[in-house]
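With one protein chain held back, the other chains of the complex are shown just where they sit.
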Amino acid sequence: VATPLVTLTTDYGSGSGYPGQLKGVLLSAVPELRIVDISHGVPAYDLMAGALLLEACLPAFPLDTIHLAVVDPGVGTERRAICVVDPVGRRLVAPDNGLLTPFLGAGARVYQLADPTLVPQPRYATFHGRDLFAPVVAALAVGLPPERLGPLTPDPVRLDWPQAERGAGQVRGITLAVDSFGNLITSIREADIAGAEVRVALCDGRTARWVRTFGDGQPGELLALVGSGGRVEVAVREGSAASHLHRWRGVEVRLLLGGAVTLGAARSPC
Amino acid sequence: VATPLVTLTTDYGSGSGYPGQLKGVLLSAVPELRIVDISHGVPAYDLMAGALLLEACLPAFPLDTIHLAVVDPGVGTERRAICVVDPVGRRLVAPDNGLLTPFLGAGARVYQLADPTLVPQPRYATFHGRDLFAPVVAALAVGLPPERLGPLTPDPVRLDWPQAERGAGQVRGITLAVDSFGNLITSIREADIAGAEVRVALCDGRTARWVRTFGDGQPGELLALVGSGGRVEVAVREGSAASHLHRWRGVEVRLLLGGAVTLGAARSPC
Partner (left out) sequence: VATPLVTLTTDYGSGSGYPGQLKGVLLSAVPELRIVDISHGVPAYDLMAGALLLEACLPAFPLDTIHLAVVDPGVGTERRAICVVDPVGRRLVAPDNGLLTPFLGAGARVYQLADPTLVPQPRYATFHGRDLFAPVVAALAVGLPPERLGPLTPDPVRLDWPQAERGAGQVRGITLAVDSFGNLITSIREADIAGAEVRVALCDGRTARWVRTFGDGQPGELLALVGSGGRVEVAVREGSAASHLHRWRGVEVRLLLGGAVTLGAARSPC
């Protein structure tokens, strides 16, 4: 296999025909290309949901994969388009609107898609995925170095989303996204717990039982656990936490920690 | 890559298992085949929606692609099955029920799937996609000439759908379909405007602002623009025009034209 894998993540809707058009353009240019759909079900225009989905999914792919992500409420306006080479070497192509925030850490290089000889001028203003991003991805797939696409950009747009707050003996966060089962993904990462025992999990003022996996709960019981994307999730066994709580984004979650880990060093009160 | 690309467009539903069965049949016959889903989310039995989707999506694919399209309320009845070689040489396989209307222009050749040695007799009457069309597509993919499948048919079924009406200084049309964002696709094509400036766009008796792209509008404002499939669309920025208007098909749209183009030659009053 000579060409890298390409993934697609969009809010186009899987039945819309728009993902198929991306693939048509990609395969017209690179017939042997292997393309994987990560999702075309990102909620429309929801940059945070798209960013969290990319954060959760990209670790499953080889590092030389090229990731095309399009959630693009500003398509056709002055918003820029970028190619990111993230700190571990992955290439990501997207509008410059914060969708790639999780990959903009120290060491990331961000190239503006600017060279008019390599970046097409789209005939239509409403489908840059097909008319601009896909041709750029095809060029990268056959070997174009990202630095050829345009100048390094020091100030890509970053989403500002809530982080967990670490306090004495506790961690506070909020829910940021919901998955297809109704599990709520929070702003608390596995690392925020740092191996400490969670004694009590509170969600929306209610107690959620801290468990290893869904099946450890009772039917209908509110649960909290470390999810497969490395973030604390709120869940209901064989049910939907989102339906249970009638909400999904912005629900407050607090973990009271204990056990062997000393938490005295944690400074910020909350 | 020795075999052509195959695309699939159906109303089967992406979670139904039916598209997978098509792929199983195709890959059993041609293991190296590359298959792209255009959509399995055509509204059930909706031939016009399927035809418009094909019209919008097929230009993204190489001309030697074979397109399999199945929206088939008459499956297993006397309705015929056809392979179209369209005026630009694309091959399309579908039931003969109007689904391929956009590809039946002057120069198209339409072959009935009739040769019993090449066209299977389906054991089940309800899934010709799997039992009849997919085997035919597999045969085409490995080189069968379409004319071997059966006789030329002079009278394939055509859908009768509204065209734009061009009048002095205006173009009238109606909405025909809705996309996954709630954008309404109309019967007015880019060519119907012929480069004229659109001064006023009216939709359902309301004024819609004529814009280049979604982000040019204000939130909640009704917009009209040339969409990526080459048809005028009605849209709402980061919203759904279909929800906004509580309707999607049959909504009247009128564009008042002006500017440099002389419209005096337009004859038909409307």
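Here the chain labels run A and B in written order, and each chain numbers its own residues starting at 1.
Please note the rule applied: a contact is a pair of C-beta atoms (placed from the backbone, for glycine too) under 8 Å apart; a residue touches a chain by one contact, two chains touch by 3 or more.
Treat the numbers as computed from the prediction; the structure is a model and nothing was measured.
Check A:His40, A:Arg91 or A:Arg166 against the missing chain and you find that the one touching it is A:His40. Residues of chain A in contact with the chain left out of this view: 1, 5, 7, 9, 14, 34, 36-42, 53, 56-57, 60-62, 65, 179-181, 212-216, 225-228, 230, 233, 237-238.
Residues of chain B that touch the chain left out of view are 12-25, 27-28, 31-32, 44-45, 73-77, 79, 124-127, 130-131.
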